[in-house]
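Pasting a structure below so you can have a look.
All protein chains but one are shown at their positions in the complex.
Chain naming follows the written order as A and B, and within any one chain the residues start at number 1.
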Amino acid sequence: MTEATDHLFPADRATRAIAHELYDEVAGAPIISPHGHVDPRLLADDAPFRDPADLFLTHDHYVTRLLHSGGISLADLGVGRAAPVDPRAAWRILAERWHMFAGTSSGYWLERELEQFFGVTEELSADSADRVYDRIAAALADPAMRPRALFDQFGIDVLATTDDPLDDLSVHARIAADPTFPGRVLPTFRPDAYLDPAVPDFAERVARLIAQAGQETTFSGYLAAIEARRAHFIAHGAVSTDHGVTEPFATDLDPDAAEKLFAGAIAGELDATSARIFRGHMLFQMARMSVEDGLVMTVHPGVFRGHHTRTLERFGPDTGHDIPLRTEFVESLRPLLQAFGTAPGFHLVLFSVDETAYSREIAPLAGFYPSVYIGAPWWFLDAPDAILRWRSAVTETAGFYRGSGFIDDTRAFLSIPARHDTARRMDAAFLARLVIEGRVTRRTATRIVRDLVDAIPREVFKL
Amino acid sequence: MTEATDHLFPADRATRAIAHELYDEVAGAPIISPHGHVDPRLLADDAPFRDPADLFLTHDHYVTRLLHSGGISLADLGVGRAAPVDPRAAWRILAERWHMFAGTSSGYWLERELEQFFGVTEELSADSADRVYDRIAAALADPAMRPRALFDQFGIDVLATTDDPLDDLSVHARIAADPTFPGRVLPTFRPDAYLDPAVPDFAERVARLIAQAGQETTFSGYLAAIEARRAHFIAHGAVSTDHGVTEPFATDLDPDAAEKLFAGAIAGELDATSARIFRGHMLFQMARMSVEDGLVMTVHPGVFRGHHTRTLERFGPDTGHDIPLRTEFVESLRPLLQAFGTAPGFHLVLFSVDETAYSREIAPLAGFYPSVYIGAPWWFLDAPDAILRWRSAVTETAGFYRGSGFIDDTRAFLSIPARHDTARRMDAAFLARLVIEGRVTRRTATRIVRDLVDAIPREVFKL
Partner (left out) sequence: MTEATDHLFPADRATRAIAHELYDEVAGAPIISPHGHVDPRLLADDAPFRDPADLFLTHDHYVTRLLHSGGISLADLGVGRAAPVDPRAAWRILAERWHMFAGTSSGYWLERELEQFFGVTEELSADSADRVYDRIAAALADPAMRPRALFDQFGIDVLATTDDPLDDLSVHARIAADPTFPGRVLPTFRPDAYLDPAVPDFAERVARLIAQAGQETTFSGYLAAIEARRAHFIAHGAVSTDHGVTEPFATDLDPDAAEKLFAGAIAGELDATSARIFRGHMLFQMARMSVEDGLVMTVHPGVFRGHHTRTLERFGPDTGHDIPLRTEFVESLRPLLQAFGTAPGFHLVLFSVDETAYSREIAPLAGFYPSVYIGAPWWFLDAPDAILRWRSAVTETAGFYRGSGFIDDTRAFLSIPARHDTARRMDAAFLARLVIEGRVTRRTATRIVRDLVDAIPREVFKL
């Protein structure tokens, strides 16, 4: 009974009408995706997607984790290091348990994708599984369903990937050099594994990093090597660095102390307290480098990675058992903000999977420090209700112009339009309510809804 | 202006209409109550309720605590160890302060009960106090108002009580053996006082426990004695154990360390840190036993019991000053989940009175571990708005099928229908919104609203 065009809008008719008008302003606007996890080879190679399971299921840990919670082994879904599985059988598992996804963001996106790209309108079920599978499989043979054609169809203006500091970025160079594909695909510098002495192969990684830069194995050589890789990324179009720290803790150290901790880190001799201080100092150093080289710094903290060790060992990382933690920003980030919070041109985007930080910490920080931007709702929170909670929590303190713009953060290429569309609908819904409540004029709402998808992300990410 | 049949439904007419239809699917469905605190003697003895104060006031600490905050002594309400009071006088105190209950869940339930069971439609007040009292008192003489008749009238399918591990369960046996009462009343194993060395009479309790099982006073004897009592409970129909720990902290120990701590606990010689480790290990052992004997494990953590010592000393426990605490699940429960999180058949239901854990911790855990279920909103949070906040917080991550189904957790027998009715209305309201927003189809919403009151609690609690 609800038209697809009315999806996600509030029930009240007057509010819905305004939401619709505001949404129409931006429904077709280009997609700016300044942070995500799409593999650049997808666009460099432009190979067709293999099968429906490969496309929608196997690589999407949002989907596989919920099936796992319903009693399905990740092995039966071909997740991570598991042996390949019959994609039709895996697809059937999903279809039979489709009711588990009702009300979830993953479920909503997948239904939009099935409808929009494959014309599937019947609900997934044991009965429809094979029919839908065949329909998708047939469509994947169409050149219009290749990654580059979709990139174009999606209207993507910029797509950032997430990359290892030692990546030579040749894949990005290949994309950039290809005159037949004008799409803008940017690398992002993600150095976590090179900054955390608790990572098992930290010493080897750092050794490679330093060797490649021709530096000495000293703390200053290490810093210079990182700076060289950042420059390499900038030369390939990177606009930001990303930091997936467990806690957003930063601290300054004098050079001697840093040198000593670095030596201990390389030697694998730091205790937990010292390792934490080293990590905290490296987050501080990353901010210092951003002030100098202009890369936007995004922080995605507060996730316990690999909660279930046996699953991690058997299937690898990113297999659905990363769980949010309580996160504190105000005291943890203070040394960094004392030093760089008002530095000209420094941009620091703070994300959180702990909703309690929105109104209490992030909005107040972004409402004072010119460097701090409020990251869009992320991971478990990039869903319709959660987006409205986030807007409600941050806007009254910090307005609309201290946010990052929407970030899809996805590995699932096909979900990019659905995710941005969701964000646009929720922004329109939120603004429509403010208009109805007399808190924002219709004219200002139009300006804001447009800026949220264009001027704001361009400014925050220096695009 | 709002018909009673529309209670709690959203204002928007289209949404309300769908909510109504969904609610109608389950309004008359049998009540499954797998966790609560009704005294089984109520149903074994089937004695009439004494008077209106006994029925609605004296034993309901939701009600007496709020009157206490309004300046009324618990002595004047006959609470706990207080001397008996004139029930009419106590009732007048409540009626005169009825405005204090406006907007509370207790107030809402009590009004429903007065209307549904006693035909009282006028508001409680100083003026109406005696009239309403007399009306209730008269009705209580009716055999239809006896506990068993009400059990039948309420449509209760299963009712679980909460019981001491050393309870011989003869009351439950008496109910089960009575051919005139077919109601299913199950005991629940609640061992807190036998697992926590900080409980004043811990050593004596454990001594009795071990003696009854004919075991030795060793850690393994202690475990065997607990296992024997669990078996006794299973033999009497128990399906679950319940754990009211202050924090959901679990830890494994090697047998020597456990033995040593056990000896210290029995001797009353553990310091706070050691006592915490012992408690944490016993929570771990409870999970281990559940994996082995199949009892569902429910955890109700995070409540500071007996916040006001003088009230505790004068009136006893459960007298209204148990206050929620910040609660952490992700790191605290990890050892338990590492060991048993994917164990076949293990069910672990996590409740929280700290709402911040819903989206941050509980839904993500339940969205991966097949053993973890999201406990329904509990205690201070089992009210209309809080239920909607909970659904909104958990559903987008974990859907509808990772929850426990509604749990009334009540001591107030007469409030059972009103509480379940509230939950059904809020689920219908929530689902109706998702239908209106195009996120769930009408057909799927019907399936879900039915499953929430039947298939889901039956599966989670193995009923």
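Methods note: a contact is a pair of C-beta atoms (placed from the backbone, for glycine too) under 8 Å apart; a residue touches a chain by one contact, two chains touch by 3 or more.
Keep in mind it's a predicted model, so treat the numbers as computed, not measured.
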Option touching the unshown chain, where A:Gly36, A:Gly80 or A:Gly341 are the choices:
A:Gly341
Among A:Val171, A:Ile266, A:Ala428 or A:Ile448, which one touches the chain that has been omitted from the display?
A:Ile448
Given the contact definition stated above, which residue among A:Thr15, A:Thr188 or A:Ser352 touches the chain not shown here?
A:Thr15
Footprint of the hidden chain on chain B, which residues?
1-4, 6-12, 65-66, 68-71, 99-105, 107-108, 123, 304, 307-311, 320-321, 323-326, 353-356, 380-381, 383-386, 389
Residues belonging to chain A that touch the chain removed from view
10, 12, 14-15, 328, 330-331, 334, 337-338, 341-342, 356, 359-361, 363-370, 372, 392, 395-402, 433-444, 447-448
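As a working rule, only the chains that are shown with their structure count from here on.
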Can you work out the rotation angle that lays chain A over chain B using Cα coordinates, in steps of 5 degrees?
120
Indicate the whole-number Å distance between the mean C-alpha point of chain A and the mean C-alpha point of chain B.
39
